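All protein chains but one are shown at their positions in the complex.
Take a look at subunit A:
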Amino acid sequence: MSDDHAGGHVDGNALAGDLREIFAVDLTAATGQCSACGYKGSVATLRVYRNAPGTVARCPHCEEVVLRLVRGRDRAWLDLRGTVSLEIPLS
């Protein structure tokens, strides 16, 4: 569950809907590595700020931006420059 925290963010499970619109698999179960500090963790553990012009997910370890998602009228922009890689489980 993505409860609101005092810091104005929710957890990475909040990304599920937006990312499912773009990808065929549930990316919240993927393991990502932060470009800034090297922290590895599931996308679901990211700190997600949605009260903004787009969705911003930050590393729970160093708070750097690892993912930005902007939803336009008929397009989405996904910026993953803060992520080294995503390891995606496939069944």
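The working rule: a contact is a pair of C-beta atoms (placed from the backbone, for glycine too) under 8 Å apart; a residue touches a chain by one contact, two chains touch by 3 or more; residues count from 1.
Criterion: contacts and distances are computed from a predicted model.
S.K.: Suppose you had to identify the omitted chain by its UniProt name; would it be "DMSO/TMAO reductase YedYZ, molybdopterin-dependent catalytic subunit", "Phosphoenolpyruvate carboxylase", "Peptide ABC transporter substrate-binding protein" or "Acyl carrier protein"?
M.R.: Answer from the record: the omitted chain is "DMSO/TMAO reductase YedYZ, molybdopterin-dependent catalytic subunit".
S.K.: Touching residues of subunit A against the unshown chain: what are they?
M.R.: 7-9, 49, 51-54, 56, 58, 63-65, 68-70, 72-73, 75-77, 79
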